[in-house]
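Left out: one protein chain. Kept in place: all the others.
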Amino acid sequence: MTAASLAVQFLNGLANASTLFLLACGLSLIFGVTRIVNFAHGSLYMLGAYVAWSLTQHLSGGVGFWASMFGAAVAVAALGALIESALLRRLYRSPELLQLLATFALTLIIRDAVLYIWGPEDLLGPRAPGLAGSINILGRAFPQYDVVLIVVGPLVLLALHVLLTRTRWGAMVRAATQDRDMAAAVGVNQAILFTSVFALGSGLAGLAGALQLPREPASASLDLFAIGDAFVVVVVGGMGSIPGAFVAALIIAEIKALCIALGSVDLPLLGTVAFPKFTLVAEFIVMAVVLIVRPWGLFGQPQSIQRALNPAEPPSHAAPRWFYWLAGALCFALAVAPLALGETSYALVLAIDIFIAILFAASLYSLVGPGGMHSFGHAAYFGLGAYAAALLLKSAGAPMPVALALSPLGGALGALLFGWFCVRLSGVYFAMLTLAFSQIVWSIAYQWDAVTGGSNGLIGVWPSQWLASHTAYYWLSLALCVAGLVFLRIIHLSPFGAALRAARDNPLRAEAIGIDRRSVQWRAFTIAGAVGGLAGGLFAFSKGSISPETLSVSRSIDGLVMVLFGGVESALGPIVGAAGFVALQDTIARHVDYWRAMLGFFMLALTLLFPGGLAGVWRRRS
Amino acid sequence: MKTRIISAVLSLCALAAPVAAQNIRIGEINSYKAQAAFLDPYKRGMDLAIDEINQAGGVGGRKLEVVTRDDNADPGEAVRMAEELVSAEKVDLLAGGFLSNIGLALGDFAKQRKIVYLASEPLTNKLVWENGNRYTFRLRPSTYMQAAMLAREAVKLQKKRWALIYPNYEYGQSAAATFKALMKKLQPDVEFVAEQATPLGKIDAGAVAQALADAKPDAIFNVLFGGDLAKFVREGTTRGLFKTIPVVSLLTGEPEYLDPLKAEAPVGWIVTGYPWYGIETPEHKAFLDAYQKKYSDYPRNGSLVGYMTIKAIAAAIGKAGGVETEKLVGAFSGLEFDSPYGKIMFRPQDHQSTMGAYVGKTDVKDGKGVMVDFAYRPGADFQPSDEEVKKLRPAE
Partner (left out) sequence: MSLLRIEHLSKSFGGVKAVNDVSFALAPGEMRAMIGPNGAGKTTLFNMVDGQLRPDAGNILLNGKSILGLPPRAIFRADVGRTFQIAATFASMTVLQNVQTALASCARQTTSLFRRADDLHRAEAMDLLRQVNMADQAERPCGVLAYGDVKRVELALALANKPKLLLMDEPTAGMAPAERIALITQTRDIAKHRNVGVLFTEHSMDVVFGFADRIMVLSRGRLIAEGDAEEIRNNPKVRQIYFGAGAEPVR
């Protein structure tokens, strides 16, 4: 590799950095002012690309092209304003996780809307008129359009800087970023400010998507790729910091370009290292490192202690006697159900999935609820448990019951390691570090063919003969699910559980009565990892195979949705939420074509009508 | 609440009542939403075949019926759907699968539950080799077979320095590995000067094209498809990568991947694909006419695969004289059936069909990417020797 090729790769990195920055700066702006972590930001980016594509089909020539880019940005900004005023405005005082659920529901709806409107095929847009060719840089052809992108990024940064520092609107934005309530107190019209910020942020996402059109076809999978990148850039740069987002975008894009430029290199001790393969997780590795060294991102400020927005959950006590009788009767009814249903009943299969989902959701709930730790990467521990069980069975030759019994260890060890770093952080940064770790684990499982089977995963992970029937495995899952729930409940009511809730309710006070917050949270993280691992082990043997999907982000999100679905304030929440979620998904996925959108609408209705979750509905009535 | 939900679930399941017993039911699982571009035409192909068979009186007097399920691109969900199809829908056999990991999971499920599974689309070699089993059969030519078809063309180019680019997951890795191994055998002086494994769906095309050019290869072997391919083609063209360097490319001639490129489709690449517009055999003509008549649209490769899946199943049931699993296994093994690609056989030694692919060159005509100078390569000609296959496949 020559210096010239490195230099041109650096320019490639700059062009990508511009795209990343455009994508991320809107998210950062929105978060700074509204404190909403907008999951739908990637969907807005995707919409920008699609709208721009449609516009370019009707408008031609140079003017038409740039009008299309601008028109897409404006259209997406208008949609953003609509989303803010019709939906998010009702959620500003809601718990952070509920806002997230609502914006996640939006991503489901927008994705299906895109499939409905534009169809499933990738749509390759036109090249930019007059900029389709290349210029010669150091003997290499460099796309003219990339030069434009390299310029656009810093221009937008500059424009935002001027807007924020030289205008009255910008002053209000900065005031609200510093302190939302204070801004309201000094007479900033919040409704208009928030709507305009959301519109601007959305418009920037739309512009980023539109500007990407000459380089990338519009496709319905852009949203998830984009939101991952945007989160990483915003968090690495420091949430709410626009210059931070720029620097972060630059670092990430350049590291990726460097990995690609290096290619396969023979290194002493390590042998041949294929650096391009690192581009799969480069951004998440960067994020993990940055957060470990600088817990608030490169340019971020420590978050001010959040004012409690929602009333605290009711105190936890041991349940009254009648509840135990009821729960016992229910368990008994569930235990004898297979006798009535018969071995070949699909209900058994679905019930096994529900038991596993309940166990997983309950383990996540123990972090999110009593722990106050919003993990976005809990699937990592589910997956580690599943892989531990599968590897013990397949590679170590352990009998299946032993492999299953050791699966919590897989989750616990992972949680022990990653938890140590994660509990040093809080709030959104905690969430993002858990996400980064889970993505790193995923990429290892995805690429380590020799051990994990790579993207194909491991197959032939079936239970022992005596557990192989649906009925037997149903009983096993039921027993372990109940045991896990009882275990978590006992811990919840123990002095340890009290210390954990104390650390969540009031970290300062908890420290002042001698509670080591980090240590308590670290233990809780590990316990949740262990129970999640058990769920993963059960999962592996119920499916006969596992693959990296077991530890994917979407599983982590599913878990959060289940917990929120049931309601974070109730210990019954994860049970109701997981059962409801799996049953609902199973039913509507079979009968409705656009079932994602359906699920999205359902979730939106839930967040708006029953912010306490399904269990909350039940409690309100009783 | 909890009881209520569970009882609701149970009653829902009870509602799925058994359906008219005389129909033969095929349970079909695929990633319909996640891979819609391939699978929408695929479903049309299946429906066409079902219509044809049922209009002709079905198989052995019984009508065919397909029950489809979306697996959400998740192997765990796919297995649950398979359980549901088998236990609640009482299907007689399973088919489908797009992603390799789902194909493998379903194949293993078939082995565990002793039900026939015809993997229509998953390409991984493992499905018929390392993880092959008695109950699993595969229709499409495997990664190995398609890479072998291209390796034979690549040797003719007599290029020494090769660069490889492939999506960073099993399909890409195994295609690249197969290509390398075959090239070394066919052309011992070959050198591989650069390898770019790019994240699926997230290729950084500019930097990758640049890195490939900087390695100064004589030729490129490409495994990218879909959106990654579009990005790579555009960047590579702008950067002049393909001006002097020939490209050998897997799957690029399939309409699913070539059509979105429109006038920017690469010219002169040696590809595998499906040139539906130029296949003149009577068998294919019949299929093409029927498809265009029914849908007023041209078939994609998915349409063909869906159509042939059903045709293969119908033939197997006809040969077996019923849907009993062991009889079906026996019937599939060595089954010959008529398809738009002519007579195709499921090899008894590894349950791989001999369906081939067209190999040709890409070109642009009337603002659209097409294949020219193509010829059919029968799948049977691109297999390792029987001894090698025997070594790769676990004994039953």
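To keep things simple, chains are lettered A and B as they appear, and every chain counts its residues starting from 1.
Everything below uses one rule, namely that contacts are C-beta pairs under 8 Å (C-beta built on N, C-alpha and C of every residue); 3 or more make two chains touch, one makes a residue touch a chain.
Bear in mind the structure is a predicted one, so any value in this text is a computation, not a measurement.
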Checking the contacts here: which visible chains does the omitted one touch? A
So which of A:E254, A:E313 or A:D449 would be touching the chain we can't see? A:E313
Using the document's definition of touch, tell me which of A:A3, A:A450 or A:I513 contacts the absent chain. A:I513
Chain A residues touching the chain left out here are 308, 311-318, 490-491, 493-499, 501-502, 504-506, 508-516, 520, 523
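One rule holds for everything that comes next: only the chains that are shown with their structure count from here on.
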Where the CA atoms of chain A average out and where those of chain B average out, how many Å apart are those spots? 31
How about chain A: which of its residues touch chain B in the complex? 1-2, 5, 8-9, 12-13, 15-16, 115, 119-124, 127, 132-134, 140-143, 145-146, 214-217, 219-221, 225, 256-257, 260-261, 263-264, 274, 276-277, 279-280, 330, 333-334, 337, 341, 344-347, 349-351, 353-354, 446-447, 449, 454-457, 459-460, 462, 468, 470, 539, 543-550, 554, 572, 575-576, 579-580, 583, 586-587, 589-590, 595-596, 614-615, 618
Quick check on the complex: what are the chain B residues that touch chain A? 1-3, 5-6, 8-10, 12-14, 16, 33, 36-37, 40, 69-70, 72-76, 79-80, 83-84, 87-88, 100-101, 104-105, 107-109, 112, 124, 126, 131, 168-171, 173, 194-199, 201-202, 204-208, 210-211, 213-215, 226-227, 230-231, 234-235, 238-240, 256, 259-262, 264
